[in-house]
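Removed: one protein chain of the complex. Kept in place: all other protein chains.
Up next, chain A:
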Amino acid sequence: MAAIFQGVGAAAALSSLPSNSFDSKNFLFSPRRSFSVRKAPSFVVVRSDGTMNLDLNPKGRRAQQFIANAVTTKEDSSAASSFSKPGNELLLFEALREGLEEEMERDPRVCVMGEDVGHYGGSYKVTKGLAKKFGDLRVLDTPIAENSFTGMGIGAAMTGLRPVVEGMNMGFLLLAFNQISNNCGMLHYTSGGQFTIPIVIRGPGGVGRQLGAEHSQRLESYFQSIPGIQMVACSTPYNAKGLMKAAIRSENPVILFEHVLLYNLKERIPDEDYICNLEEAEMVRPGEHVTILTYSRMRYHVMQAAKTLVNKGYDPEVIDIRSLKPFDLYTIGNSVKKTHRVLIVEECMRTGGIGASLTAAITENFHDYLDAPIICLSSQDVPTPYAGTLEEWTVVQPAQIVAAVEQLCQ
């Protein structure tokens, strides 16, 4: 697909703007609409860290946004300065819960369904306390029947509710593939646009700590071809809450990928109501020499490698793509045009992963701007082993990232 996507054009709903009204219609992403709706060059870029700038050149911001270490503690000056209140510090799973709770308070049609989400509070505590607050019907404990309760969520979405379906582990959603592909993805189209499916499907995926092959899967690569769905991956408490809220408010089916190992990340997030644009990538560290595209947990391996790279004199630009479907080719493209070198670091398998699609998309659209072939570092095409040392080797490590950048920048 050779469309260059202006991801930022649709959203300007951060709380630093005076009128905080959000119109969910702005986010209607219709697969049938052509992508030729593009605004003139004068626009506002709203960054996910809260700062706004009226042009695309982030040079001036670089020093301010440099992230010195791989942990998400942004300097207070960059994130909190745009907000009047001090914000509160919380863990990623708490941020998800806060987002979910706020949306449930805001709209009584928002409900949660999944295994152990109610009385148990969710196996990763994302829904802890919600059943007590909202009742057993709004936070529904389902039997172990993924295909059917996902289908039930879709039927509920068609008839007026806004369900959030939790897959206890994303891998379990393999059992719901029938419903996700045929109904969630395609029903809006096959019904000729009559029905929308405002459903959010979320859950933890990715390689954890010795969870074994079946609990360590990356479903984003399997779902990415399904027409009609939108996929996002969160990586920090800030974007976790923002993406959760945006996904719930969206009229489209959104799959929100969380990562098992990121739930305990801590960050200070604003008190105000905010959302993150579902189709926008996040600039983590601006740079000049090479564009590193990543998402979810690999963001932290990349930032760790970035430390080493900076010491060696490199200046990598790190972008957390966040939007897995569709790609924010606008932000990505601008970066490629600047650095001319691309490294993709992902946790998906080598074959058929998000990185593979991203490589194709960049090659198709920005081939002329590349000075070197795109390097894509992915997990090995093997089932994730149980043994820790073996598991480590199937996933991309910071040392490999450093080596790849050195190779790219020769």
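In the analysis below, a contact is a pair of C-beta atoms (placed from the backbone, for glycine too) under 8 Å apart; a residue touches a chain by one contact, two chains touch by 3 or more; residues count from 1.
One rule holds in what follows: contacts and distances are computed from a predicted model.
The subunit not displayed here is recorded in UniProt as "Pyruvate dehydrogenase E1 component subunit alpha", chosen from "Pyruvate dehydrogenase E1 component subunit alpha", "Phospholipid/glycerol acyltransferase domain-containing protein", "COQ3 protein" or "AP complex subunit sigma". Which of A:Val117, A:Ala131, A:Ile154 or A:Leu211 touches the hidden chain is settled by the complete complex: it is A:Ile154. Among A:Thr127, A:Gln179, A:Ser250 or A:Thr394, only A:Gln179 touches the chain that is left out of the view. Residues of chain A in contact with the chain left out of this view: 108-109, 111, 135, 137-138, 142-143, 145, 147-161, 178-179, 182-183, 187, 189-195.
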